[in-house]
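Notes for the one structure printed next.
Shown here: the complex without one of its protein chains, the others still in place.
And then subunit A:
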Amino acid sequence: MATGLIRRAISRVQVTSQAARLLVGRSHASDAKAQPVESKPNLKSFQIYRWNPDNPGKPELQEYKIDLKECGPMVLDALIKIKNEIDPSLTFRRSCREGICGSCAMNIDGCNGLACLTKISSDSESTITPLPHMFVIKDLVVDMTNFYNQYKSIEPWLKRKTPAPTPGKEIPQSKSDRAKLDGMYECILCACCSTSCPSYWWNPESYLGPAALLHANRWIMDSRDEYTQERLDAINDEFKLYRCHTILNCSRACPKGLNPGKHIQNIKRLELSS
């Protein structure tokens, strides 16, 4: 009896094994008279910007061919596939693969966006370059130091003169006041907007850029913050704010669907009336 139990247990284990599952599957397929699948590879060529600091020369576009049938739908899937299978030296930033971290921001087919959210287009060729007018560290990785410093310069934290109304508890904020922050707090600092702005290209060190100004507006519009006038005065500068000529490339580029141009106009409006 024990051997019978053991035999049944072994057979149960065998059925759940992969080989056994394939056997079962094949039997069904032969019933339906399946045709042999001719997989014609759907090749797409990617022209990717390459520059190596260890062997510096002129930056070039290198071509890689990928079978789209063996690849995920997003550009990041293609980049990872190239790195895994064809060229491990391809360097790019990536983290969450779901469009929330902002690491994989790059220029795909002429438009800035997140590689993990941009679908691979069905054209036969795609060009991938790093974020425009930024210093390239390697391949698609750019130097974001200036961008982060500009964000830091607008002091993106709550500043109060008076202590909280109920000490030790949160500062109350009505739902309508909290709703004013919608469209600004979702910014992931991917730099797609700032690097799409021609004004930021020509004045990267003096103009703050749409991302920093969006966050400046986020703190100006926060009802809990009491340094509104000082914040407005700090950016009321010919270069920091007024290099914005409402080109509105930023709102076109934002991968999260935010509208930095509208918020910069809000700051300009507040400056005029303060």
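Everything that follows uses one rule, which is that contacts are C-beta pairs under 8 Å (C-beta built on N, C-alpha and C of every residue); 3 or more make two chains touch, one makes a residue touch a chain; residues count from 1.
Operating definition for what follows: contacts and distances are computed from a predicted model.
Q: Quick one: the chain not pictured, UniProt calls it what, "Succinate dehydrogenase subunit 3", "glutathione transferase", "Myotubularin-related protein 12" or "V-type proton ATPase proteolipid subunit"?
A: Of the names offered in "Succinate dehydrogenase subunit 3", "glutathione transferase", "Myotubularin-related protein 12" or "V-type proton ATPase proteolipid subunit", the absent chain's UniProt record gives "Succinate dehydrogenase subunit 3".
Q: Check each of A:68, A:101, A:136 or A:234 against the chain that is not shown and name the one that touches it.
A: Of the candidates A:68, A:101, A:136 or A:234, A:136 is in touch with the missing chain.
Q: Would you mind spotting which of A:83, A:159 or A:252 touches the chain that isn't drawn?
A: With A:83, A:159 or A:252 as choices, the missing chain is touched by A:252.
Q: From the listed residues A:88, A:110, A:168 or A:257, report the one that touches the chain absent from this view.
A: The single option touching the absent chain is A:110.
Q: If the hidden chain were put back, which residues of subunit A would touch it?
A: Per the touch rule, subunit A residues meeting the hidden chain are 49, 51, 53, 56, 59, 107, 109-111, 127, 129-137, 142-143, 196, 198, 201, 221, 226, 228-229, 245-249, 251-252, 265-266, 268-270, 273-274.
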